[in-house]
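A single protein chain has been removed from this complex, and every other one stays in its place.
Coming up: chain A.
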Amino acid sequence: MSTEPRVGCAVDVNGRITFDLAARPVEGEQLLLRLRPKKGRPEQTLHVLCLEPAGDGRSRAVLGPQPVLAEGRWDVYLLRGPEGERQRLRPGLRDLRALVDGRLRDWPSPLAVRIPYVTKDGHLAIRAWLRPAHAEADGIDVTDRSMTVTARLHGASLGTGAAVQLRLRGRDGAVRTLEPQVASDGRSLSFTVGCAELATATGTGSGVWNVFVLPEPGAPLIRVARLLDDVADRKEVFVYPPVRVGGTVVRPYYTVDNDLSVEVTQAD
């Protein structure tokens, strides 16, 4: 049996995470959060949390809204022993109910989202997003020739000349610009992507288009994504039907970072 302790956690509407460890705190033990570095790069960002007794032979550590976590995946460790040896933690219950309807609230700028999740190898980690502004995708309506996306801005509002841009990943210059329908509050918008046009713009072969909102001319682009609920890995869960146009298949999907993209592939 594994000796890795289990740690449960609960998140409140402000993003505060309370960790609950099923063991009495031992002098010198702390929780460590580490931003997972890219392969082969050294780790740079760490946060250490105090473990306090919580009665009933348990201990507790709190990650308040501050510090703001940089975007990425944060591994959670128990620091123990005189040398501060690290031990990974197995997940206990993750009470994320406060996150489920997060898209119904207005989020300030910068948008900071944290979702505790279980890694592929069965350990507790936190998925964090940190963006100056955010366009939260809601429903996507797929027909046999187009897809209509509704979204809502957080930390920015739409001005005159607002546009939606689809930018072809990995190739210079290919941009499709669409005019969105903007609600009177300047926050909600919808836009329709014509699948045949997108297929033509992709040219031969396959391509992936990333979706952005340009709130007004000259402003920074805002990535369209779906971040405001409890689902840390959306790609295999929010699945949309493919649209066939001629010899190509066009399909909206969420990336491994929960960003919205549209994939164009050649049909077999």
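The definition used in the following text is that a residue touches a chain if its C-beta (ideal position, glycine included) is under 8 Å from a C-beta of that chain, and two chains touch if they have at least 3 such contacts; residues count from 1.
Heads up, the rule we're going with is that contacts and distances are computed from a predicted model.
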Identity of the absent chain, which is to be given by its UniProt protein name, from "Transketolase", "Branched-chain amino acid ABC transporter permease", "D-inositol 3-phosphate glycosyltransferase" or "2Fe-2S iron-sulfur cluster binding domain-containing protein": "D-inositol 3-phosphate glycosyltransferase"
Filtering A:A61, A:V142 or A:A199 for touch with the omitted chain leaves A:V142
Quick one: say which of A:P53, A:G84 or A:P241 touches the chain that got left out. A:P241
Touching the hidden chain, out of A:E52, A:E85 or A:D101, is A:D101
At which residues does chain A meet the chain that is not included here? 1-2, 6, 8, 90, 92-97, 100-101, 122, 139-142, 230, 236-241
